[in-house]
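Just one protein chain is left out here, and the rest sit where they should.
Then we have chain A:
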Amino acid sequence: MRYTVQKRLVIFSFLCIPVGLLVLFLLYPTVKLFQFSFTNWNGISESFEYTGLKNYITAFQTPEVWTALGNNFLYFILHVIFIPLEIMVAVFLNNKIKGSNFFRSIVFMPYILNGVAVAYIFSYLYNPINGPLNALLGDMNLEFLIRNWLSDSSVVNYSLVAVSLWRFSGFHVILFLAGLQSVPADLYEAATIDGASGFQKFRYITAPGISRVIEIVLFLNVRGALQVFDIPFLMTQGGPGTASTTFTVYTIQTAFKYNNYGLASTLAVILMTIIIVFSMLQSRLFKGREE
């Protein structure tokens, strides 16, 4: 057998399994997802009918879908607002301060914790009867701040976003920290010699140096905010009523609670499209800036 034939054979055999797995577990389900998005399949029945674009029209005309997306947007925007703070914490931890390794571990800890555990911890903290948060506010004579954290429709989403911030901000800080450590120290030395101020160093050295990390964090933010599921599902089940329902919670309920796999598949396709579009826009934005 010729060497090139042997080489191709080896390459093909090595690729066969991963490509097969990719087709089976990614491409095939995706194709089926698109197929079901054009049907009225209830998820149980053996048969279904093709309904054209009806599910897509229904999805766009259902106010609850937009309300759920609005809740997702709140997660996105509050996480974006927190990015400067996360960078500040990262800059602080990047300095040679006493116990910085300890603090680095501490900020990363919430990310390691299991989502279910986090939900239970915060459900306890927010508890209206003997809950530590309201008790603390009472002890500090801040009774006017006491709220029904998970049952007041106007407060519940902020309570849940706070949990999300607590859980993921530490991870973002560590990413920013890694970015900061990759910026060469001689650039700062040169800037110091040239008389640059602290802000100028940040504006012209640090920020461009960690722009890739900011891009990654923003992508994670878009993806995470649009797909947020475990925190609202475990802590409020989307309630009270539908007040804290997010897009993914709504999709899951459409499929499993209301037996509408067709519409749920459509919602999943829409979610996938939104994430791709946002990521592309973001990538273009950063590319444009780099150029």
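Here, a contact is a pair of C-beta atoms (placed from the backbone, for glycine too) under 8 Å apart; a residue touches a chain by one contact, two chains touch by 3 or more; residues count from 1.
Operating definition for what follows: contacts and distances are computed from a predicted model.
Look at the chain that isn't drawn here: its UniProt entry, checked against "Sigma-70 family RNA polymerase sigma factor", "Carbohydrate ABC transporter substrate-binding protein", "Carbamoyl-phosphate synthase large subunit" or "Multifunctional fusion protein", names it "Carbohydrate ABC transporter substrate-binding protein". Only one of A:W66, A:F92, A:Y204 or A:Y258 touches the chain withheld from this view, namely A:Y258. Although one chain is not drawn, its touching partners on chain A can still be listed: residues 4, 7-8, 11-12, 15-16, 19-20, 23-24, 27-28, 31-32, 35, 41-50, 64, 126-129, 148-153, 236-237, 239-243, 253-254, 256-261.
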